[in-house]
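My questions all concern the structure below.
Of the protein chains in this complex, one is absent; all others appear in place.
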Amino acid sequence: MTPVIRRRAFVPAAAVVGGLLVWGATGLPPVGVYRGPYGLVLNQVAVAERHATNVVAAVTFDYRGIDTMGEEFILFAAVIGVAILLRAMRGEAEHEPQEAVRGRRVPGTSNAVRVVGLALLGPIVLFGIYVVAHGHLTPGGGFQGGVVLATGALLVYLSGEYVTLRRVQPEHSIDLGEALGAGGYVVVGLFGLVAGGAFLANALPLGTAGTLLSAGTIPVINLAVGLEVAAGFTLLLSEFLEQTLVLGPGRSGR
Amino acid sequence: MPALAALPVAIPLLVAAALVGAGPLLRRRVADTVAIVTAAAVTVLGAALLARTLGGTTVVWFGGWTPRSGVALGVAFAIDPIGAGMVTFAGLLMTAALTFSWRYFDTVGILFHALMLVLLAAVAGFCSSGDLFNMFVFFELLSVSAYALAGYKIEDPGSLQGALNFAVTNSVGAVMVLTGVALLYGRTGALNLAQIGTTLAAAPADRLVVVAFALLLVGFFVKAAVVPFHFWLADAYAVAPTPVCVLFAGLLSELGVYAVARVYWSVFSGPFGGHTPGLRAALLAGAALTALLGGVMCILQHHLARLLAFATVSHVGLTLLGIALLEPEGLAGAALYTVADGLVKAALFVLVGILAHRFGTLEELELRGQGRALRWAAPLLVLGAVGLAGVPPFGTFVGKALIEEGAGGAAHWMAALFMVASALTAGAVLRVSGRVFAGWGPTVFGGRDESAEEAAKRHEAEEGDELRVSRSLIGPSMLVPALVLLGSSIAIGMVPGLSDRAVVVAARFADRPAYAGAVLGGARAAPTVAAPTPAGGRLVAAAPWTAGTLVLAVAGAAAALFGRRLPSRLRRRGLRLTVPMVRALRGLHSGQMGDSVTWLLIGTAGFGTVLAAVLR
Partner (left out) sequence: MKVMDYLPYLVSAWLFLIGLYGIVTSRNLIHAVTCLAVVQSSTYVLLLAIGYRRGGTAPIFFDVPVGTRAVDPVVASLALTDVVVGATVTALLLALAVQIHKRLGTLDPDELRAMKG
């Protein structure tokens, strides 16, 4: 279809679909009225049953833990997918990382940005670890904290130190971190199977609600997820950066 | 036995993570072996599950969260024989695909195996799940793995474009599924299939239920590639590397159809019980359109992978015909047909992959006559065509016979549809066998001349980074999967009394209150004993139509190969009739992402309106 025909075909179809969606949504209760049993029951019992004050974390990592395992592996699969899609093609070679993209003049990083970026790096990493560790108590958790940790890597790039980082970082460490995080979740599940009779059963001691070491396996899963998300997003970042900074036409190789 | 239910998901995921973690330390053959062993293990687990669930639905609650007074707190796997059968089928296909890739790829990173195992785990989870949102999560997991695997050949720009179209269209479909789930959650406050079904059955269907059903249906139809949501499929399936195509064609589209069946019978059969005739008509119309359009597009292709991709579309339409009948017999037939037909299609893709590996191209015209070097492959390809046509002893025959019987009074129409669609697809494969192995047929394709530059360009694009250009030998690791797959399909057809047992199993699948009792009540449901109708009757009734299919298929292939010998007046008249239609059809399938999404929306509007009218 030409673009014009496409637009003329799209608009009436969209109108009909929009009408159907709105018509169906009027069957929902008005916003603000929540009647369903699921959330109400969980709000009542979750804290007492799991000693976790963050009920959302209890739902995510315990009641519906298998969903989160699937979600974690979606991230895992996507990171692998990006690594596959952005691998070096025949005819490309890895160069020493350059600071400038070929053919484009990139202004050097100013000292102010570099100093502020590197100064913020420590607090960001610390904050990320805090968010991951306290996921079962206060808002946060593995996913949120992992993303905060990954922004540490982004800060390094913005401060112009990506080249340095790539030199000091061991080759395979981030992949290993990601694999440990992903595999760790399944291992916790199998542990639950062995010790608790059901896959992903919460078989560790529950502790007192409100303290750091409580809620059984939930903080353990939080750590695994935090590790995986941080490593995964850092890998994504480095894959995309390598496309511009590292890979370029060269002697054929892989 | 909670372990048995969770392991088909947990083991491949764990091994995938381990492979990635150990990446640089592992040699390629070690990784290959580990992956194949894992897939085989999943197959064995699936078979064990199948044996166990024949006695009653296995329900496993994750985290030990059993329901409290009818409110499901956790996520459940509710596995019945059809689900377990799909898990076994997935394991078998994956083992075959990984064995085939042993020699097919010259070099392949460990990430390929990891992604394949993740895909296997996702399919196992999807077919086992008894929770709607859990199904969505596994649906997205298998989709994401599929997007990445489809774009594996990054050196081929067509591959990237196909993967892009695939990813965007299927993501929109997934959004629709999630919207439907959200609407149902808003109404019932539950995510468990059995609980939603019980809550909805208590009240008549109203607009929200209708819209939610329409959205879920459309979302799953996108994955299943029902017309008009199918425009992404040929592009994606054609460009993926062959081991991946084996999985896609055999498994992925069928999952959409399975999901439709599962969602309809556990959730919507209660409120829509009184509207069955109208719903049946709507679904049958869509399925028939898919079967016929897929078949027509199939014979228009001269790229072998695209040809088989459209054959997949057509046969998904045929499977949907069985489900659209909304009867246990149709469902039983559809389940058998899916598995048997998927095995045949997978075997065909393996054979096509062997051709590609040996000759470096997938263009039918370039392969003309070259197959003489691989003479032993010819009978296998013909056997595959026969399987597509649904000839005994293939399992496709049993499935087809069941569906035709399930159609009751309209059995003739059903049989005629099956005959035409499978004749088109089988005829196309027969034409390919004739052209490739015997060198029959013209050197240019049906009135349309392909220029030399086009041919050269396509040949170059076929040389992906995993194919060796030189003439390489075909090892047993490539031949054995094809034999095993074809053999399994035949074996299914030869199991005595299979169709009767399948009907009993399907009746249990379609029994919503029994399912709800098994899942929420915690007890294993006793199988409802249905009076088995004699198998002989339906098989005999289907025989003449099957003979007709074979005759049509052979005639069609012969016409394509030897049509030049017909008197020119006849040919010219035939061409004048068909060429404009062919050109229009080809123009529709432009491979553009915007077109696919537009057709998706048009299809949603159409289906939604029809369902709203039929189900009020």
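Remarks
By letter and in written order, the chains are A and B; residue numbering begins at 1 in each of them.
Please note the rule applied: contacts are C-beta pairs under 8 Å (C-beta built on N, C-alpha and C of every residue); 3 or more make two chains touch, one makes a residue touch a chain.
Note that this is a predicted model, so its numbers are computed, not measured.
Touching the chain that is not shown, out of B:T66, B:S171, B:T276 or B:S477: B:S171 (per the contact rule at the top). One of B:G162, B:G256 or B:G390 touches the chain omitted from the figure, and that residue is B:G162.
Although one chain is not displayed, subunit A still touches it through residues 3, 6-7, 10, 14, 17-18, 21-22, 25-26, 28, 30-34, 36, 38-40, 42-44, 46-48, 53-56, 58-60, 64, 67-68, 71, 74-75, 77-79, 81-82, 85-86, 89, 137-139, 143, 210, 236, 239-240, 243. For subunit B, the residues touching the chain absent from view are 133, 137, 140, 144, 147-148, 151, 154-155, 157-158, 160-165, 167-168, 171-172, 174-175, 178-179, 182-183, 185-186, 191, 234-235, 238-239, 300-301, 461, 586, 589-594, 597-598, 601.
Convention: only the chains that are shown with their structure count from here on.
The distance from the centre of subunit A to the centre of subunit B, each centre being the mean of the chain's C-alpha atoms, comes to 31 Å. Those residues of subunit A that touch subunit B in the shared complex are 1, 3, 6, 9-10, 12-14, 16-17, 20-21, 23-29, 34-39, 41-42, 62-67, 69-71, 73-74, 76-78, 80-85, 87, 89-90, 171-172, 175-176, 178-180, 182-183, 186-187, 189-190, 192-193, 196-202, 254.
Of all the residues in subunit B, the ones that touch subunit A in their complex are 2-3, 6, 10, 13-14, 16-18, 20-24, 60-65, 68, 71-75, 107, 109, 111-112, 114-115, 118, 121-122, 125, 133-134, 137-138, 140-141, 144-145, 147-149, 151-152, 154-155, 179, 183, 185-191, 206-212, 214, 465, 590, 592, 594-595, 598, 601-602, 604-605, 608-609, 612.
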